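Removed from the display is one protein chain of the complex; every other protein chain stays in position.
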Amino acid sequence: MKVSCPFCGNVCDDINFDGEVEREKLCPLGESKLTREKRRIPYPMVEGERVSYDEAIERAVEILLNAKRPLLYGWASTVNEAIRLGVILAEKVGGVYDTTSSVCHGPSILATIEEGLPGGTLGQAKNRADVVVFWGCNPAEAHPRHPTRYSVMVKGFLVEGRRLRKTVVVDIRKTATALLSSKFYMIKPNSDFAILTALRSIINGNDNAVPNEVGGLSKSQLREFAELLLSARYGVIFFGMGATHTRGQDRNVEALIKLVQTLNRHTRYILQPMRGHFNVTGADAVACWEAGYGYAIDFSRGYPRFNPTEFSAVQLLRRRDCDAMLVVGSDPVAHFPFDVVRHMAKIPVIQIDPHYNLTTKVANVVIPSAISGIEAEGTVYRMDGVPVRLKKFRESEFWSDYEILKAMLERVVERKGGDVVW
Amino acid sequence: MLILRPKLSFEVHVEAEITPDLAEMDLKDVLNFEVYYGKLVKRLGDLFDVETVGEGKRLILEGDFSRVKWIGKGMKDGEIVVRGDVGQHCGAYMEGGKIIVEGNADDWLGTEMRGGEIVVKGNAGNRIGCNFWGEMEGVKGGKIIVEGDVGSYVGEKMVDGYIEVGNAGDFIGTEMKGGVIVVRGNCGYVGWDMKGGEIRVGGRFDLPPSFVEENGVWRGDVNVGGKGVIRKL
Partner (left out) sequence: MVSLEVRNGFVIDPMNGVFEVKDVFVKNGRIVESLDKPEMVVNAKGKVVVAGGIDVHAHVAGGKINMGRKMRPEEMRYPRFKSDNLRSGVGRVLLTSPAIGYEYARMGYTTVVEPAMPALYSIHTHEELDSIPIVDKMALPLFGNWHFVFKFVKNDEIEKLSNFIAWVLAKTKGFGVKVVNPCGVEAWMFHGNVYSLNDTDPLFGVSPKEVITGLISAIERLKLPHSLHIHCNLLGIPGNYEVTLETIKLTRRFENSERQVMHVTHVQFNSYAGESWKDMSSGAEFVAKEVNRNNVTVDMGQVILGHATTMTADSPFQYELFKIFKTKWSNLDVELETGSGIVPVYYSPKVRVHSLMWAIGLEIGLLVDVDKVVISTDYPNGGPFYSYPYIATLLMSEKFREEEMKKIANVERYSILPSLSEERTLEDVVKMTRVNPARILGLNDRGHLGENAKADLVIYDLPPEPNPRDYESILKALSNPSLVLKDGEIVVKEGRVVKHTWGETIWVKRDYDEELIGDELEDFFNYYTVQRENYGVPHVRREVVLC
């Protein structure tokens, strides 16, 4: 049978499984996830002592119910079915639901709020794109099979291969992806906003508003770039942290969106954020239909309210506006700023994860889970939102995220009252 | 006039949508005024000491209000004086009256203000006088003055009114339609996609490549056919 790889936003669904995972199609990321063992958390623990699942869940629920503003964070590395229970759990304990989006593609979501997202599925790049731009992203290393499955060397019904496709990389250094591409624009760090605006001005016929040099590119280079973009019959712009995490952030993404809006007056273009985790897109989507927003959602008033500057994990922890935390399938201690991690060490932390990581060190309650996509099945959304089923191909003694969260929700409702509404 | 002082050190932030209207209510009702302490619904009197001092539609907030959010939300008249720092969302949706913050303010100062005046003696955070997420229009009237510095995102989608700050970060007056923003010091990107209104900057600033110089000022944003003006102070 074919199994899907639960690592990056590509969610390749063509991995052969015949009693064992076949390595033939695996990239290094997939290989590490699907064929190598990492140190598992062996059993549930409370304050370092071994306990049963029921006892750990009981303690976890107590912590969440007693806290004034509990934070439920992570979610990008598990399946929709579990995420949905997580959102409802956050609602029932009056806490905050936040995902890794708040430290990753949050700016893309904020830009979508301002302008919408002119997008399409990955098959559009494969089949139609004769111009493909990688802006501030490096799929050759971060999404390794992206070029061969979706965007560069792949054969589509209108664009039969690499030679018929112009690939452009915009980055501050010559990345591995730039080596695969036909054109590379090296820009000065933190100049994405200015360059994107300059391109828009040029395409709109407002050359006179553009100075002779913007972000390391000369006006004639900018004109050449604009013409290349306009020459497409169908263009796709992929972008990543180079745009979201440099000066401008959400405004860089907004500038990308406005560029694509402008290009669509002349020809067809779509924009695609290179989502990192295999189900961060699902973590957004599930929260949107259950609670109206994708992340940074506070339920303290009994209904969802959205505000990343107030309710995202880093903001809550930095402001000490959070007195308990549940971490599902993530490692904030490894990724968050130090002042924020210091607060995490002071509050009760519950961790649900298959593997040890730095967050385990501050977790008061540790609940080991089955690995999604190997030991637990479920639905995830690829970076373009296309749903893919993760399969279970190995038995495990560990409870799945879904089972753990369901037990937690049942216990919450038992203690607080209320109907079974999930 | 009422003086409010926090009774305790707040473990998480408090949401207290208090306006000068409190000064004209019965003390009983003031003490019972509903506030949020995380997910707990509390009475104002549980969390704050309330002292009545003479007449006047005024609130004096003494002590640490840096962890108290939504002070002055939607207020229509009267005055609030914060003797120290104040939390997020101060003066949101304000329609009249005056707020004076003697310390620093936090993010989301004067969101979608329609009238009245906010003065901050210290610094403020990000998102000063902006629209809330997704709304098409921002501040429609009133005055926000920050004597210190602010972060990024000032006067987004402003329709009318006056905002003045010291140094600022990026994105001053994005998608502005009217009104005036003054940056006395330095700032980053100004006026992106502005349609109207005026931005005056005392120090350095970054002009997006979508403005055209004319008679000593910059006009634009050309990409939206804008008639906004950016000038040096």
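For reference, chains read A and B in written order, and residue numbers begin at 1 within each chain.
Just so we're on the same page, a residue touches a chain if its C-beta (ideal position, glycine included) is under 8 Å from a C-beta of that chain, and two chains touch if they have at least 3 such contacts.
The shown structure was predicted, so the numbers you read here are calculated from the model rather than taken from an experiment.
A.B. asks: Could you tell which one of A:171, A:250, A:284 or A:331 touches the chain left off the display?
C.D. replies: Checking the options A:171, A:250, A:284 or A:331, the one contacting the hidden chain is A:284.
A.B. asks: For the chain not shown, which residue from A:121, A:182 or A:396 touches it across the whole complex?
C.D. replies: Touching the chain that is not displayed is residue A:121.
A.B. asks: Which of A:134, A:150, A:225 or A:278 touches the chain that is not shown?
C.D. replies: Of the listed residues, the one touching the omitted chain is A:150.
A.B. asks: Write down which of A:50, A:233 or A:415 is the residue touching the left-out chain.
C.D. replies: A:233
A.B. asks: For chain B, which residues touch the unseen chain?
C.D. replies: Residue positions of chain B that touch the missing chain: 132-136.
A.B. asks: For chain A, which positions touch the chain that isn't shown here?
C.D. replies: Those residues of chain A that touch the unshown chain are 1-2, 4, 13-14, 80, 84, 88, 91-92, 109, 112-124, 126-128, 149-150, 155-157, 233-234, 261, 264-268, 270, 284-286, 288-294, 299, 301-306, 379, 381, 385-389, 417-421.
As a convention for this text, only the chains that are shown with their structure count from here on.
A.B. asks: What is the distance in Å between the mean C-alpha positions of chain A and chain B?
C.D. replies: Measuring from centre to centre gives 33 Å for this pair.
A.B. asks: Looking at the complex, which residues from chain B come into contact with chain A?
C.D. replies: Touch residues, chain B against chain A: 11-13, 15, 36-40, 67, 69, 88, 107-108, 126-127, 133-134, 170-171, 174, 188-189, 192-193, 206, 208-212, 220, 222-223.
A.B. asks: Any idea which chain A residues touch chain B in the complex?
C.D. replies: For chain A paired with chain B, touching residues are 67-69, 93-95, 110, 113-114, 193-194, 197-198, 200-201, 204, 206, 208-211, 214, 247-248, 251, 258, 262, 299-301, 306-307, 309-310, 319-323.
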